[in-house]
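Complex shown without one protein chain; remaining protein chains in place.
Let's turn to subunit A:
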Amino acid sequence: MKKGWVCCALFVASNSYADIEISGVVGLEQRYFLQDALYENQERSYSSAFLMPELYSEWNGGTDTLVVKPFYRIDQHDNERTHGDIREFQWAHYADSWETRVGIGKVFWGQTESLHLVDIINQTDTVEQVDGEAKLGQPMVNFNYFSDFGMFSIYAMPYFRERTFQGENGRLRPPIAIGEALYESDDEERNMDVAIRWQSSIDDWEVGFSVFSGTTREPELVTVLSADGEPEILPFYAQIEQVGVDLLKVSGAWLFKLESIYRSGQTENFAALVTGFEYTKQGVFGSRYGLGFLAEYQFDEREDNFFAVGQNDLMAGLRVMVNDIAETEMLFGFVQDLEEQGTYSGFIEASSRLTSNWSWKLNGYFFSSDDIEDPYYFLRRDDHVQFSLEYYF
């Protein structure tokens, strides 16, 4: 991989006509936990700062592009959340009916909002965002072919990214911090993972079908005793095969969505599904406001996976679009476990713009469980709100 980067860098450097465009974002964030910590070494308040510049260059009339997007966050207490990543370092070549992307990049697959079952290329940057939307850069060679029958994609991924987990001083973790990764593959993180995907728009439908073979992005947690007799929680990454399907149908103001996967290779083979709708109404009660109503049902065959929280759950959400100059938006959500009444979570995500460069975000996440076997049981005291102020340049 390294050689590739050097080649890329030299190629750009040798092309004196290539202008480099610099943009990016820098921000401050304050997290405040509403209750005292459940475990030792955890705090109530965490300040942090992050920087994510983006360098962009294009040549050959825009048919070749290079994006470099490093990221770094410094956290006041959690040394695992103090982390850096190369979000993107990718050369793309565009032709009329095909394109190639080589390097570190990000890919999104899927249609639903409350869970992203089908989306498997990139690893989740758990420490970065609780909602799982932050992803680590994935090294890949990607080829996309565009036809009248949709887009066909193939991915070869030579290097695996381990999921990030909170450190000993961080909240939002099990009783002991998650330790070093274990792999099924003898090549460990150097296992070659492959994926193919087809996606197309057919009238009112958006259709996607995907197959993945390689190291699972979602580990299973195993408890072991260390040499000195202390228990340790370690993430185990098995070799899996996964097929996924994602669908969306537009019908007037309604969007109907579905994602489903079948995965084999882990402790148990299983199917999972998330399906629901989004209904949007603008100009409610003669005002300028827009409202979006969301509901999604989550199903997962697995009984005891720390990360499979949507086993038989229902998410209901309300999106409020203020439609003002600052494009203020709020999303309120609630997820209820249909089997355990006492297990539920809620969230608020609000954002707005102060000037054309400054924005703010206010997020809140709330967890509750009285079921000792439920993952949320470990997080039951980790309700928190976070405010961030961001400068885009």
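FYI, contacts are C-beta pairs under 8 Å (C-beta built on N, C-alpha and C of every residue); 3 or more make two chains touch, one makes a residue touch a chain; residues count from 1.
Convention: contacts and distances are computed from a predicted model.
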### Message
Missing chain, UniProt name, options "Spore gernimation protein KB", "Outer membrane lipoprotein-sorting protein", "RNA polymerase sigma-70 factor, ECF subfamily" or "Ferrous iron transport protein B": which is it?
### Response
"Outer membrane lipoprotein-sorting protein"
### Message
I'm checking contacts with the chain that's been left out. Which of A:D187, A:E268, A:D304 or A:E327 qualifies?
### Response
A:E327
### Message
So one chain is hidden, and I want to know which residue out of A:A195, A:L248, A:L294 or A:V335 touches that hidden chain in the complete assembly.
### Response
A:L248
### Task
Touching the absent chain in the whole complex: find that residue among A:N79, A:T223 or A:N357.
A:N357
### Query
Residues of subunit A in contact with the chain that isn't shown?
23, 25, 56, 58, 65, 92, 94, 96-97, 99, 106-108, 111, 133, 144, 146, 150-151, 199, 201, 206, 248, 250, 252-255, 280-283, 286, 288, 290, 321, 323-327, 353, 356-357, 359, 390, 392-393
